[in-house]
Structure formats: C-alpha cells, structure tokens
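Removed from the display is one protein chain of the complex; every other protein chain stays in position.
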Amino acid sequence: MNIPSELKNKWDLVSAKYEKKRAAMLPILRLSQDHFGYITPEVELAVAEYLETTPVHVREVVTFYELFRRKKEGKNEIRFCRTLSCSLLGAEDLLAYLKQKLGVEPGQTTPDEKFTLHTAECLGACEIAPMMQVNGDFHGPLTKEKIDEILKNL
Amino acid sequence: MPKLLIDGREIEVPAGSTVMQALEKAGVKVPYYCWHPGLSIAGNCRMCLVEVEKAPKPMIACDTKVAEGMVVKTQSEMAKKARAGTLEFILANHPLDCPVCDQAGECELQNFYMNYGLYDSKFDDEKVKKHKAEIIGPTVMLDSERCILCSRCVRFCDEITHTGELGIMNRGDHEEIGIYPGKELDNKYSGNVVDICPVGALTDRDFRFKCRVWYLTPSDSVCPGCSMGCNIRIDSNLSRPHHAKGERVMRLKPRENQEVNKWWMCDEGRYGYKFIDHDRIVKAKSGGVDVEFDQAVSELAAFLNVAIKSGSQSKIGVLVSTHLSNEDLYAIRKLFKEKLGIENIDYRAGQKTGYSDDFLMKADKSPNTAGARALEMNSPAAGKFIEKCEGLILFGVDLPSLPKNLRFLAYIGTNNNSASKAASIVIPGAVYAEKEGTFTNFEGRVQRFREAFAPLGDAKPEWQIACDLSAKLGIKPALSAGGLEFQSAEAVFREIAKTVPPFEGLSYESLGNTGKQLKQPVTSRS
Partner (left out) sequence: MHLRNTKYEIRNTMVKIVTKNFNLKDSYLLSTYESTGGYQAIRKAMDSMTPDQVTEEVKKSNLRGLGGAGFLAGMKWGFIPKNSTLPKYLCVNCDEAEPGTFKDKYLVSLDPHRLIEGMMIAAYAIGCHKAYIFIRGEYVRPYERLQAAVDEAYAKGYLGQKLMGKDYALEIVVHRGAGAYICGEESALLEAIEGKKGWPRLKPPFPAVVGLFGCPTVINNVETLCHVPTIIEKGAEWYAKIGTAKCGGTRIFCMSGHVKKPGIYELPMSVTLRQLIFDHAGGIRGDKKLKAVVPGGISAPILSAAEIDVGMDFDSLKAAGTMAGSAGVMVMDEDTDMVEALKVATRFFAHESCGQCSPCREGTGWMYKIVKRICDGKGRAQDINNLLSIGQNISGTTICALGDAAAMPVTSYITKFRDEFEEKCKMKNEKLKITI
C-alpha cells in the first residue's frame, strides 16, 4: 500500500528520534490512526515493511494496546472509567444510564456515528470520580445531568 | 567451574551455565514447556520452578545462572507446590479435548499432570473460548484453546527460519497464537513447530486422526530426501493394519543430531515418505508377467552369463541410484565390476536436483552421492556409455528415454516408473526403511539407518539381490575365494571398512546413533 507522502514524512520525522528503527512502532501507528481513523490491514503491512519486521508482529502490537482501533469509530470517543474510586462513587449506575441514553454497549458506535462508547480502567483522574474521558478531555464528577450536558455540547 | 548441590549431589558445570543445564548434567528431570535448547529463553511457562536455598521465592531453572555453592532442591515442598500450582493454572482454561486430540499419548500436559500434578482441579467456571481447528498452512493446524502460549513456535519462526509468520495477539487470558490473515505458515520447515509444540495446539494435518500414538513403533533412520542426511525417526503402525488404509509409515519425525540437523528437518523430507507404502514393486516380473523372485534372478543371471561368455561386457551398463545404501552399492560393485568385469557402472544418471538453502536443504535430492563417490561407482567414461549399451541393468534409476541400441533392460528397484514398465525383468528392491544400511551425507558423514519393518511383498535389499545373483551366476560363494555371500548388511560394511580406504576404521558400533566422518572426506558439490 502506498502511504500518502504527508503521512510518510511524519513517519520519517518521528523515526529519526529513535536509535533503533523498530522503536518508532508506537508513534507511527498512532500517526496512522490519526490519519485514517483506525489501523487498517494495509497500514499494518506498510508499517511492517517500513520497520523491517513481519506483519504479524505489527498486529501483535496493535491488539495488545487498547488505544489502537481496528475499525472505524464515531466522531466522539467516550472512555468511561469503572475502576475502584469511580465504582465507589456510582460509576456503574451512570454507565448504565449512558448506555441506555446512547443505545449502545461498550465497544459499539451509535447509528448516527456520533459517539463510540468504551469502558476504561483507571484513567488517573480519581479526584473527579466518577468520570469519563471524551476526545482526550477528562470530565467529572459526573451526574446524569452532567452527562446530558456534555453530550449536548458535542 | 562453579560447583553446586542439586538435591544433595555435587555437580560441577562451566561458568555461565543455567540451573537447567546443571540439572541436565546431573540427570535430574524437571518439567518445562517453553524452554528448548535450540531456542532463546522465554521463561514464561513457570513450570521449571525449583527451590534455591536463600532465595525467598522459587526460581525458574531455565534462566537462573549457577553460582558457586548454590543449593538447588527440585523435590522440596516449595518446588512441588510451585509446580503443581503452575500446572493448575495452565490447565484451568484448557479444553477437555484428549479424546479427539492427536497429541494424546505424547502430550506434556498429560505427562506432567501424571508426574507432578495429581491434584483435584478446583476450576469450576466457564473456560475461555478461542479459535479451534484453524488451518494455518498446508501442513499445520492450530487449536488456540489448547495452546498454553509457551511461544516456542513463535520463537522458531523468528530465530530458526527467520520468517516471522507467527505472533501472539491480544492480552491476558484472551491471548492467541496466530498468523497474519491472508498469509500462511509454509516456510519449508513448518512441520517443526508441530514437533516442538508441547500440547495439541499445533498439529500435523498429514497425521491428523491417522493413528493413536501408542500404536506407533519408532525406528531410528536417516532421511533419504537429500544429501543432508538429517537424522529421523520413522513412526510406523504395525499393530493396527486396519487403520490408515494399511499404510505402515504414519509419520517421520526429526531425531536430534547436533552435527547434522540439530533438532530439525525440512518439510520436503518430512512428508516425502509416501513412496514407502505406495506404488511399490512387490513382485518380480518377467516380460510383464508376475513371476517368482528366484525365476527373475535366474533369467537375469542367464543374460549375464551369455554376455560374459561372449566377452561383451563393454556392451552392458549398470546404472545405480544414489538412493542405495553404501552396502547395496558395494555389493553391486563387487559383483559387476570385480567379478564380472563390467566397467560401465555409474551413479550419475537420473540424479535429481532441486531447491536448496543454507539451512538443511541440499540441491542433491539423494542421500548417498558421497557414498557412491567414495566407493568409486563412477565410470571413467562419465556415463557416456549409456547411449552405446545393448544391455542395461538399472538399480533404481529411471530412464525416461531408452538408448536406441538397447536389446535388454532389467530394472531392480522399489517403485514403479517408466523404466520399470519398459523392463523385461523386474526385481523388487527394499526401501531404506526396510533394511539395515548406511548413507554417506554431503560432508562425508556415514550414518546408520535401521530396518523399521520387513520388506513389502517379495522385495529384498539390493545387496541381498546382488548376493542372490552371484549365487545364480555360479560364482563360488566361499568367502576365501572372494564370493559374494554376505549374511548381513553389517557384514558388507565390515568388508567395506577393510577394503575401501575412506571407510577405514569405521564399524556399525563406532557409527552409533549419530554417525562418523569418512577418513578422507569426499565432499560433493551439492
């Protein structure tokens, strides 16, 4: 597959920072995901060739790390925390509310492709528990009303 | 050299050794899955845990370096508990596939449970479901539920074949070994991953459901696929002839020989055994009609007698295949060249070449070219005599086109081909699995192969046929007069060692299980 030159340039720029070529794996996968929306098999094959490894060793990395997507997702990514402090403060009920509101299970995208819901383990924001991350921003402490408000503004 | 105590016994090992290597030297067995002497250390199965005095927790033997004065205990409560505990984890999600799994009978989960487990399982939940019975290549089947994720197969493809087809996807107890979609495991050595898989996750498609392993009879041998001479084991089904359509050979496995093939063999050799049980010449023929063995030998002897009496040895050619053993070749040379004066003997006709690499596959697709050369089975005329021959005796050599002057053709060999169909006299020969003998590999290494089972039908080893022929020719059998009456293949080899300089000093005993070099190595080009 031909990687668009603008993306390839980014690959080259970031690879130059590392002593070993293979070390650029995570950053170039992330750049590719930002570009295409998710990691396609074509990307895996191209990355394998670029890093001089085999495609299965790229797929290993893609399936190991949670933040790499293997299919197209909605416009807004919601990661809802369900680890200890958030659970202590009612995350489970709020998650049920959110699932019902969006009409999806974790891992799924809404039919209008506006939201994809994921459950997440501790995101490092226990001081605002219960919380969720939307497109990189942390939101909390959540209530049903707060959730409504956040989704409305997206 | 550090000294350590293993279960109370003092052992000395080279510096830098691991506890596992020390255990091997001491002859102490510990269970392990992921460790393999031919692969890098993974240390992930945690089965080889042993107690090391002064260490707060059990240590894995495969990756713990020996220190002077170390005290290792493999039978202590800590070691036993750690082992049984690890085994329970590995078996927790393992499917109860034994009744349908080919690995049963040679499975390290079964074996280790009987030796080190024997606990009542407390797993009482639903096991993780994964892909089952997945074809990942022409010769390998993958069952991810059975896989214990020891990563031996992944390391083999990375470190031995450098082809990197296999990987471990996902995380935690949902991990699965897999191949990249659209690709397949077919790197000419794929079959080895089945050998090294300790469980029934990777199984051989060729062997699938063919025969239970406890019905197999093993026999040490040497692969005849090329001049590499990889050491192998023939696993035959002799006790259940109603299984597998009456085939005898069920599968070939590599046999460890650090000087030749280490622990591996190629797929071409591994799956190239069908000729042993298929399309064999089992009965002698004369003029296309089945006859008794003796009759065919007599007719051939009669032809030779006529030719010798009329002094037309130069019109006769003998072509020998380099698939024949040293013993076969020597007996043929002794009879035809020494006794009958036929100079036109050559081994180069019909030799096949093929794919080669810098690992285990040689271009010369026969096992004994170096032997033929050491035994001087090449005529000075470099085989050009073939065109002028009126009589040809082929020992396992197929000639697609026959010389125009040919009036007599005899074929002595194992499988049907165009030459055997054209021959007026056909005598059945024994394949390598059906006789004792030796091959000389490309490096001049002489290696023994054993008789796995008796020859099919009326077939006999070629050295034996040479003896029968010599008897029919009226050559005095008395050994003192140089007769050709050998009682065994070993007897032939003893004479080779006495009379053929490159083989000096060798004997079946000295060859052992892993062979020995010729005194003057005769290296072949391929």
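Order of writing sets the labels: A and B. Residues in every chain begin at 1.
One rule holds for everything that comes next: a contact is a pair of C-beta atoms (placed from the backbone, for glycine too) under 8 Å apart; a residue touches a chain by one contact, two chains touch by 3 or more.
It should be emphasised that the depicted structure is a prediction, and the values quoted were computed from it without experimental measurement.
For the chain missing from the display, the contacting residue among A:V56, A:I78 or A:A120 is A:A120, taking the whole complex into account.
Only one of A:E44, A:E60 or A:E73 touches the absent chain when the whole complex is considered: A:E60. Remark: the residues of subunit B touching the chain excluded from display are 41, 43-47, 49, 56-58, 60, 63, 65, 81-82, 85-86, 88-90, 92-93, 122-126, 128, 148-149, 168, 170-175. Interface with the hidden chain, as seen from subunit A, comprises residues 17-20, 22-27, 29-30, 51, 60-61, 64-68, 79, 82-85, 87-89, 120-129, 133, 136-140.
Heads up, the rule we're going with is that only the chains that are shown with their structure count from here on.
By the touch criterion given at the top, residues 163-171, 178-183 of subunit B touch subunit A in their complex. Residues of subunit A touching subunit B in their complex: 41, 44, 53-57, 59-60, 63-64.
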